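With one protein chain held back, the other chains of the complex are shown just where they sit.
And now, chain A:
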Amino acid sequence: MSLSAQIQTLRTELAAAIAAADTEAALDAVRVSALGKKGSVSALLATLGSMAPEDRRSAGPAINGLKTEIAGLIEARNSALKAAALDARLKAESVDVTLPLQPAPTARGRIHPISQTIDEITAIFSDMGFSIAEGPDIETDYYNFTALNFPEGHPAREMHDTFFMKPGADGVKKVLRTHTSPVQVRVMQKTSQKPAASYLTPAMDPPIRVVMPGRTYRNDSDQTHTPMFHQVEGLVIDKSSHIGQLRWVLEEFLKAFFEVPNVTLRFRPSFFPFTEPSMEVDVQCDRSGNEVKIGEGSDWLEILGCGMVHPNVIRNAGLDPDVYQGFAFGVGIDRIAMLKYGMPDLRAFFDADQRWLDHYGFRPLDLPTLFGGLSS
């Protein structure tokens, strides 16, 4: 058989073997049988040494050409097999990405609307230069009433359906605070005593600008009254603050809180023992639909009470009412939360129905700020 015929046969055989190798191992066996030390192509190459130089001149390139060609075929086949293997692996590894995840913890946990609302109120008032003050829920009769100019036995005390505590060891008459106003006196009073607990706000010297959010209690229960509710009290004491500024503070607060460009307020003279003059404030709104729209419409909704701090209260705190003056206001936190976010029933606030919390609650990282917007 001539060399060229031999090469041709080998080429045909090897090409077929390479093509037939369907694993990397089979392909390697082909490679060894062709290009290995004892391989068929190597054997053919070895014949070159015994050839006449003129034969070698033509046979060399032919055999080497075969070697290169076979090596190329093997390499190509190898790549193809690798690609197929990867392909198969990827296919085997594939998953149904449409399977639903378990919701992330942040997607499930919710902040209660009351906490969110207090954070919103804090954001607004901190911008107006107010700090946050606190007092105890179990309050003395003195701070809850007497210091706030509720005379003993006055019918005004009966406006508050008060929860009384059973007598304690110290014999001091105590109640569950019926409003957050007692914190006013605690903040204003002249004392060098350190507060009994770290959450209690130390007494301040004027000028004073504080808001006092917290739990309050009245012995009353229906759709709009619960025995426990939340109020935020505001207090400004200095030498010049007056009702004109009180109006501004309330208008600005309500605009910011309800996130509307305008609110219209109606101030009505009223009576609270601890303010004089006293006023109740109605906000103009539209109650025609299912939701209450603040800043439009022609209905009035009572929203808060306020007034100039009564001279007796300023006096009770140890300040001179002819020198110091200021205003106070009290807003129902649950009430404005209901107005803003549309909860129909106050009682549900305290029921911890998971469905309610998930519906009306706020995302954990939905932090109310003025720079990021109160509600997203």
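The rule is simple: a residue touches a chain if its C-beta (ideal position, glycine included) is under 8 Å from a C-beta of that chain, and two chains touch if they have at least 3 such contacts; residues count from 1.
Here is the rule we go by: contacts and distances are computed from a predicted model.
Its record in UniProt calls the unshown chain "Phenylalanine--tRNA ligase beta subunit", which is the match among "Putative spermidine/putrescine transport system ATP-binding protein", "Malonate decarboxylase acyl carrier protein", "Branched-chain amino acid ABC transporter permease" or "Phenylalanine--tRNA ligase beta subunit". Only one of the listed residues, A:Leu3, A:Ala29, A:Ala71 or A:Ile111, touches the absent chain: A:Ile111.
Touch with the chain omitted from the figure is made, among A:Glu24, A:Asp87, A:Asp320 or A:Asp353, by A:Asp353. The missing chain lies against chain A, touching residues 99, 102-106, 108-112, 114-115, 119, 122, 126-132, 134-138, 151-156, 158-159, 163-170, 174, 176, 195-201, 215, 217, 219-221, 227-228, 236, 241-245, 247-249, 251, 266-271, 276-280, 308, 310-311, 321, 325, 349-355, 357-358, 361, 363-365, 367.
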